[in-house]
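Just one protein chain is left out here, and the rest sit where they should.
Coming up: subunit A.
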Amino acid sequence: MKVAIIGASSALAHETAKFFARDGADLFLVGRSADKLAVVADDLKVRGAHSAETFVLDVNELDRHEELLQQTVATLGGLDIILVAHGTLGDQRKSELSVAETLQELNTNAISVISLLTLSANYLEQQKRGCIAVISSVAGDRGRPSNYVYGTAKAAVTTFLQGLRGRLAKSGVVVVTIKPGSVATPMTAHMKQGLLFAQPKAVGEGIYEAIKKGKDVAYVPGYWRVVMLIIKSIPEGLFKRLPL
(Lines give C-alpha, C1' and ligand atoms only; values in the text may rest on other atoms or scores of the structure.)
Protein backbone atom coordinates (compact mmCIF):
# COMPACT_ATOMS: atom_id res chain seq x y z
CA MET A 1 0.00 0.00 0.00
CA LYS A 2 1.38 3.38 -1.03
CA VAL A 3 0.14 6.19 1.16
CA ALA A 4 0.90 9.91 0.95
CA ILE A 5 0.10 12.07 3.97
CA ILE A 6 0.02 15.85 3.76
CA GLY A 7 0.45 17.45 7.18
CA ALA A 8 2.09 14.27 8.44
CA SER A 9 3.26 15.85 11.70
CA SER A 10 -0.35 16.46 12.72
CA ALA A 11 -1.30 14.40 15.75
CA LEU A 12 -4.34 12.94 13.99
CA ALA A 13 -2.39 12.12 10.81
CA HIS A 14 0.33 10.47 12.84
CA GLU A 15 -2.10 8.34 14.84
CA THR A 16 -3.73 7.26 11.58
CA ALA A 17 -0.37 6.53 9.99
CA LYS A 18 0.54 4.19 12.86
CA PHE A 19 -2.16 1.83 11.61
CA PHE A 20 -0.86 1.98 8.05
CA ALA A 21 2.64 1.39 9.40
CA ARG A 22 1.47 -1.73 11.20
CA ASP A 23 0.18 -2.96 7.86
CA GLY A 24 3.67 -2.49 6.43
CA ALA A 25 2.71 0.36 4.11
CA ASP A 26 5.06 2.59 2.11
CA LEU A 27 4.61 6.11 3.41
CA PHE A 28 5.37 9.51 1.91
CA LEU A 29 5.23 12.14 4.62
CA VAL A 30 4.77 15.81 3.75
CA GLY A 31 4.96 18.76 6.12
CA ARG A 32 6.69 22.04 6.69
CA SER A 33 9.15 21.00 9.38
CA ALA A 34 11.99 18.68 8.37
CA ASP A 35 12.77 17.91 12.03
CA LYS A 36 9.24 16.86 12.89
CA LEU A 37 8.91 14.80 9.73
CA ALA A 38 12.10 12.95 10.61
CA VAL A 39 10.73 12.17 14.09
CA VAL A 40 7.47 10.87 12.63
CA ALA A 41 9.24 8.86 9.93
CA ASP A 42 11.53 7.11 12.44
CA ASP A 43 8.55 6.30 14.64
CA LEU A 44 6.56 4.83 11.77
CA LYS A 45 9.50 2.74 10.60
CA VAL A 46 9.86 1.19 14.05
CA ARG A 47 6.12 0.57 14.01
CA GLY A 48 6.43 -1.49 10.87
CA ALA A 49 6.26 0.84 7.87
CA HIS A 50 8.01 -0.74 4.90
CA SER A 51 9.40 2.69 4.05
CA ALA A 52 8.81 6.25 5.22
CA GLU A 53 10.17 9.07 3.06
CA THR A 54 9.70 12.74 3.79
CA PHE A 55 9.16 15.90 1.75
CA VAL A 56 9.30 19.40 3.19
CA LEU A 57 6.60 21.77 1.98
CA ASP A 58 4.60 24.67 3.29
CA VAL A 59 1.23 23.84 1.76
CA ASN A 60 0.66 27.49 0.98
CA GLU A 61 3.36 27.29 -1.68
CA LEU A 62 0.73 26.36 -4.23
CA ASP A 63 3.15 26.50 -7.14
CA ARG A 64 5.04 23.54 -5.70
CA HIS A 65 2.00 21.24 -5.56
CA GLU A 66 2.64 19.85 -9.03
CA GLU A 67 6.22 19.02 -8.03
CA LEU A 68 4.94 17.46 -4.83
CA LEU A 69 2.62 15.12 -6.69
CA GLN A 70 5.36 14.07 -9.09
CA GLN A 71 7.76 13.42 -6.24
CA THR A 72 5.12 11.42 -4.39
CA VAL A 73 4.43 9.15 -7.31
CA ALA A 74 8.12 8.80 -8.17
CA THR A 75 9.15 7.97 -4.62
CA LEU A 76 6.31 5.59 -3.83
CA GLY A 77 6.26 4.13 -7.32
CA GLY A 78 2.55 4.93 -7.59
CA LEU A 79 -0.16 6.12 -5.24
CA ASP A 80 -3.03 4.28 -3.55
CA ILE A 81 -4.15 6.66 -0.82
CA ILE A 82 -3.66 10.36 -0.21
CA LEU A 83 -4.61 11.68 3.21
CA VAL A 84 -4.77 15.46 3.55
CA ALA A 85 -4.55 16.37 7.22
CA HIS A 86 -2.86 19.72 7.70
CA GLY A 87 -4.75 22.59 9.25
CA THR A 88 -4.63 25.51 11.64
CA LEU A 89 -7.33 26.43 14.11
CA GLY A 90 -6.33 30.07 13.92
CA ASP A 91 -7.38 32.83 16.25
CA GLN A 92 -10.95 33.76 15.42
CA ARG A 93 -10.67 37.13 17.12
CA LYS A 94 -7.56 38.04 15.14
CA SER A 95 -9.31 37.09 11.91
CA GLU A 96 -12.21 39.36 12.78
CA LEU A 97 -9.80 42.25 13.07
CA SER A 98 -7.66 41.50 10.03
CA VAL A 99 -8.48 40.58 6.45
CA ALA A 100 -4.96 39.30 5.96
CA GLU A 101 -5.36 36.94 8.89
CA THR A 102 -8.71 35.70 7.59
CA LEU A 103 -7.29 35.04 4.14
CA GLN A 104 -4.32 33.24 5.63
CA GLU A 105 -6.67 30.88 7.47
CA LEU A 106 -8.74 30.30 4.35
CA ASN A 107 -5.58 29.67 2.34
CA THR A 108 -4.17 27.08 4.72
CA ASN A 109 -7.41 25.29 5.49
CA ALA A 110 -9.26 25.53 2.18
CA ILE A 111 -7.33 26.84 -0.85
CA SER A 112 -4.25 24.66 -0.36
CA VAL A 113 -6.46 21.63 0.13
CA ILE A 114 -8.48 22.37 -2.99
CA SER A 115 -5.30 22.78 -4.99
CA LEU A 116 -3.90 19.46 -3.76
CA LEU A 117 -7.21 17.73 -4.46
CA THR A 118 -7.46 19.10 -7.96
CA LEU A 119 -4.09 17.68 -8.92
CA SER A 120 -4.36 14.35 -7.16
CA ALA A 121 -7.94 13.80 -8.38
CA ASN A 122 -6.77 14.03 -11.96
CA TYR A 123 -3.96 11.58 -11.34
CA LEU A 124 -6.16 9.01 -9.60
CA GLU A 125 -8.98 9.48 -12.10
CA GLN A 126 -6.65 8.41 -14.88
CA GLN A 127 -5.33 5.53 -12.82
CA LYS A 128 -8.96 4.52 -12.21
CA ARG A 129 -8.43 3.52 -8.61
CA GLY A 130 -7.26 4.91 -5.31
CA CYS A 131 -8.55 6.86 -2.36
CA ILE A 132 -8.61 10.52 -1.42
CA ALA A 133 -9.23 11.16 2.28
CA VAL A 134 -9.37 14.60 3.82
CA ILE A 135 -9.69 15.69 7.42
CA SER A 136 -12.41 18.30 7.38
CA SER A 137 -14.30 19.04 10.59
CA VAL A 138 -17.68 19.16 12.24
CA ALA A 139 -16.96 22.88 12.42
CA GLY A 140 -17.83 23.06 8.72
CA ASP A 141 -21.36 21.77 9.33
CA ARG A 142 -22.60 25.02 10.78
CA GLY A 143 -21.08 28.46 11.28
CA ARG A 144 -20.54 29.49 14.86
CA PRO A 145 -19.29 32.80 16.30
CA SER A 146 -16.36 31.14 18.06
CA ASN A 147 -14.70 29.73 14.91
CA TYR A 148 -16.57 30.63 11.73
CA VAL A 149 -13.49 31.48 9.68
CA TYR A 150 -12.08 28.01 10.27
CA GLY A 151 -15.60 26.62 9.83
CA THR A 152 -15.96 28.39 6.48
CA ALA A 153 -12.77 26.80 5.19
CA LYS A 154 -13.85 23.35 6.37
CA ALA A 155 -17.30 23.85 4.81
CA ALA A 156 -15.64 24.69 1.51
CA VAL A 157 -13.54 21.55 1.70
CA THR A 158 -16.56 19.41 2.61
CA THR A 159 -18.60 20.77 -0.31
CA PHE A 160 -15.70 20.39 -2.71
CA LEU A 161 -15.32 16.76 -1.64
CA GLN A 162 -19.03 16.08 -2.13
CA GLY A 163 -18.80 17.14 -5.73
CA LEU A 164 -15.50 15.39 -6.30
CA ARG A 165 -16.91 12.16 -4.87
CA GLY A 166 -19.64 12.14 -7.49
CA ARG A 167 -17.21 12.86 -10.26
CA LEU A 168 -14.64 10.23 -9.28
CA ALA A 169 -17.18 7.53 -8.46
CA LYS A 170 -17.29 6.80 -12.17
CA SER A 171 -13.57 6.05 -12.19
CA GLY A 172 -13.63 3.88 -9.10
CA VAL A 173 -11.80 6.41 -6.96
CA VAL A 174 -13.07 6.68 -3.41
CA VAL A 175 -13.40 10.06 -1.68
CA VAL A 176 -13.63 10.05 2.10
CA THR A 177 -14.65 13.14 4.08
CA ILE A 178 -13.53 12.85 7.68
CA LYS A 179 -15.22 15.02 10.26
CA PRO A 180 -13.62 14.73 13.65
CA GLY A 181 -15.28 16.31 16.64
CA SER A 182 -13.07 17.81 19.34
CA VAL A 183 -9.87 15.89 19.85
CA ALA A 184 -7.14 16.45 22.44
CA THR A 185 -4.23 17.36 20.13
CA PRO A 186 -1.72 20.22 20.16
CA MET A 187 -4.28 22.21 18.16
CA THR A 188 -6.70 22.23 21.09
CA ALA A 189 -4.25 22.10 24.01
CA HIS A 190 -5.18 25.64 25.07
CA MET A 191 -8.92 24.86 25.21
CA LYS A 192 -10.93 23.67 28.16
CA GLN A 193 -11.65 20.06 27.32
CA GLY A 194 -15.07 18.82 28.19
CA LEU A 195 -16.61 15.38 28.12
CA LEU A 196 -16.95 15.21 24.34
CA PHE A 197 -13.19 15.47 23.75
CA ALA A 198 -11.80 12.31 22.20
CA GLN A 199 -8.27 10.91 22.39
CA PRO A 200 -6.15 11.11 19.22
CA LYS A 201 -5.39 7.38 19.19
CA ALA A 202 -9.06 6.44 19.02
CA VAL A 203 -9.71 9.07 16.36
CA GLY A 204 -6.71 7.85 14.34
CA GLU A 205 -8.18 4.37 14.39
CA GLY A 206 -11.55 5.77 13.31
CA ILE A 207 -9.94 7.57 10.38
CA TYR A 208 -8.02 4.45 9.36
CA GLU A 209 -11.20 2.36 9.46
CA ALA A 210 -13.10 4.94 7.43
CA ILE A 211 -10.41 4.89 4.74
CA LYS A 212 -10.20 1.09 4.74
CA LYS A 213 -13.95 0.81 4.34
CA GLY A 214 -14.09 3.62 1.80
CA LYS A 215 -16.79 5.47 3.70
CA ASP A 216 -18.20 8.60 2.09
CA VAL A 217 -18.52 10.72 5.19
CA ALA A 218 -17.14 9.64 8.53
CA TYR A 219 -17.83 11.44 11.78
CA VAL A 220 -15.19 10.41 14.32
CA PRO A 221 -16.05 9.46 16.97
CA GLY A 222 -19.36 8.33 15.51
CA TYR A 223 -21.56 10.09 18.05
CA TRP A 224 -20.73 13.41 16.42
CA ARG A 225 -23.12 12.51 13.62
CA VAL A 226 -25.94 12.74 16.14
CA VAL A 227 -24.55 15.80 17.87
CA MET A 228 -24.30 17.63 14.54
CA LEU A 229 -27.74 16.47 13.45
CA ILE A 230 -29.12 18.23 16.49
CA ILE A 231 -26.94 21.30 16.04
CA LYS A 232 -27.99 21.57 12.39
CA SER A 233 -31.68 21.28 13.22
CA ILE A 234 -31.77 24.28 15.56
CA PRO A 235 -33.62 27.13 13.83
CA GLU A 236 -31.34 30.03 12.91
CA GLY A 237 -33.40 32.47 15.00
CA LEU A 238 -32.57 30.51 18.11
CA PHE A 239 -29.11 29.38 17.04
CA LYS A 240 -27.80 32.92 16.67
CA ARG A 241 -28.47 33.52 20.36
CA LEU A 242 -26.65 30.44 21.58
CA PRO A 243 -23.21 30.92 23.13
CA LEU A 244 -21.39 28.59 20.74
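Please note the rule applied: a contact is a pair of C-beta atoms (placed from the backbone, for glycine too) under 8 Å apart; a residue touches a chain by one contact, two chains touch by 3 or more; residues count from 1.
Just so we're on the same page, contacts and distances are computed from a predicted model.
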| item | value |
| --- | --- |
| Options "FAD-linked oxidase", "Phenylacetate-CoA oxygenase subunit PaaA", "Oxidoreductase FAD-binding domain protein" or "Phosphate transport system permease protein PstA": UniProt name of the undisplayed chain | "FAD-linked oxidase" |
| Touching residue (missing chain; options A:32, A:47 or A:212) | A:47 |
| Positions on subunit A where the hidden chain makes contact | 11, 33, 35-36, 39-40, 42-43, 46-48, 184, 186, 189-193 |
